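Comments concern the structure below.
Every protein chain of the complex appears in place save one, which is left out.
Think of it as A and B in the order they're written, each chain with its own count starting at 1.
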Amino acid sequence: MNTLIGLFTLLLTALVLENAIFSRALDVTALLVIPFGKKGIWLFGLILTGITATASLIAGILNPVMSSWENVQYLRPVVYIVVLAALYGVTCLVLNWRKKDWFHDYNTVLTMAFFNCAVYGAMALTVYSGFNWLESLVYGLGLGLSFLLAAFLLEQGRRCMGICNIPKAFRGLPAELVYVGLVSLSLYGLVGHQLAA
Amino acid sequence: MLQNEPKAPYVRNRDSAFTVMMDVVVALLPLYFMAFYFYGLRALMLGLASVAAAVISDLACVLLEGKRPYPRDISSVVTGMILPLMMSAATPYYVVVSASVFAIVLVKHVFGGVGQSAFNPAAAGFAFAAACWPSQVFSYPAPFSSPAPFGAITEGLASGPAWSLFQGGVPTNDILDLLLGKFLGPMGLTNILVLATCLFYLLFRGAIGWQAPAAFFGIMVVAMMLFPRIPESGPMSLVYESTAGMWIFGGIFMLNEPGTLPKRSSSRIAYGALAAIFTILFQRFGRVEQTFAFALLLTNVFGFTFDRYSERLLRRLRRVYLATRTKLSEKKSAQRA
Partner (left out) sequence: MQPEQNSVKKNLRKELDLIFVKNPVLVTGLALAPAVVGGFTVKNGLGLSLVFGMVTIPVLVLASFLGMLSPKVPQYVRTIAYVVLAALMLIPARMLASGIAPNLFDSLGMYFSAMALNTVWLIRAPLCQEKKPQWALWEGVCQTLGVSVCILAVSAVRELLSYGTFWGNPTFLSVKFPAMAYAFGGFIVVGVTAAVLRWGIDRVHDIARLAQRQQQKWRVER
């Protein structure tokens, strides 16, 4: 029971306090810039959630193995990224084999979802926080869901900014960055004095 | 044919943005009087500095955007007046000035100026100051200690009952002192009797609607009574929280800012309720002493959403209502036949 409560707290922490966008600024580009279309951002978020969960689970399993290596801090990022690439290759092969049409349509979305800071961040943070494999899985899940939460909040913001008379220099990306910054400032009331590193 | 105050022909109300803002300024004046009574000249000087910074930066932004300045727009004065009231009377001048410049330039004018701001400028300015300089903003001089009007004040500062509530302890202040506002706290919002008068004045003048404050204060009071966060009885918890916290002041002056408030009554109620829920959550789990401004910023994100969904919901309800009415009337006519 205690572990369950702990895992739930960890999920909430990853979702709100250590939000992928607002407190760690991972994968802002995919949220703000990449034109996924109307429903595309949700699909992207769902795929990203699956990938962060899987990748951080693998990282959580690999971490105890890697900790005994020499020069581990040099090799760890390389190993993570190579594992990610292998995962990507397997996924592409399977999709190309079973669901060719879907893969042809959503090839770019899949690539963008696999290779970004959020997935790498989910893997790297399992080491910094010293999670075991179950905690890593939950943390990765929470980080992916936090991207969806941020996408939801930003959608509200976009609707609001659509009727605002924003100055010409700020229209588009700069105003959205300031908007995300102010939401991040509001979440600062929960996070308190700590740097996201 | 240019009128001073352009109005659409279908607006028959004699209230304009100027009169509403003027009402808010008038309601803020007694708070400044209380601050002057407790802390002397420095309170007024802080207010003046903040208002001056806000007005000057507002003017600069308007000129930069290539618009013509509109002298009857005093919303920047309101923002500038609200900001220092939430801070300690010993706050350095640069804190107040940079908070109001942040509020006007980066929160108000980035999103298009008056009436179109996506976030409440005053709340964002206070949140910025609280994030940057928590020790200056949250350490208070004693009432009647008459801090020096100019220069930095470093001695005789302490934390107030809000800090002990934040730490989970019971404040040791006298109840009468708390109700009269004679305790270590923000410069202008310790006296809840004056604040209540301001609320009724604004409601009576029609400067603010009743919906959002009613929902907000209702939920807050019930939550404070039923779930106190300190080991005390419900009513005592309510007294402590309402006097030490910032939420009464915020619920009167910041929640009802017309730019960020939803436009429909039903969505205003939902908005006030959401603000209350966020405030309580931030109080319980937050790591900052006064969390109302942060919670309000998060609520502002949903301001426009409520308007959209309430319209859809009301349309759907109306459709259901009409359908049932026609069905009922058909049944009646069938029975009659």
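The working rule: a residue touches a chain if its C-beta (ideal position, glycine included) is under 8 Å from a C-beta of that chain, and two chains touch if they have at least 3 such contacts.
Not measured: the values here are computed from a predicted model.
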item: In chain A, positions touching the absent partner; value: 22-30, 32-34, 73-75, 77-78, 80-82, 84-85, 88-89, 92, 96, 107, 111-112, 115-117, 119-121, 124-125, 128, 167-170, 173-178, 180-182, 184-185, 188, 195-197
item: Interface with the unshown chain - residue positions in chain B; value: 94, 98, 106, 110, 128, 131-133
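Methods note: only the chains that are shown with their structure count from here on.
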item: Residue numbers on chain B that touch chain A, as the complex places them; value: 65, 106-107, 109-113, 116-119, 124, 127-128, 131, 134, 282, 285-288, 291, 293-298, 301-305, 308
item: Chain B contact footprint on chain A (complex, rising order); value: 153, 156-157, 159-161, 163-167, 170, 174-175, 178-179, 182-183, 185-193
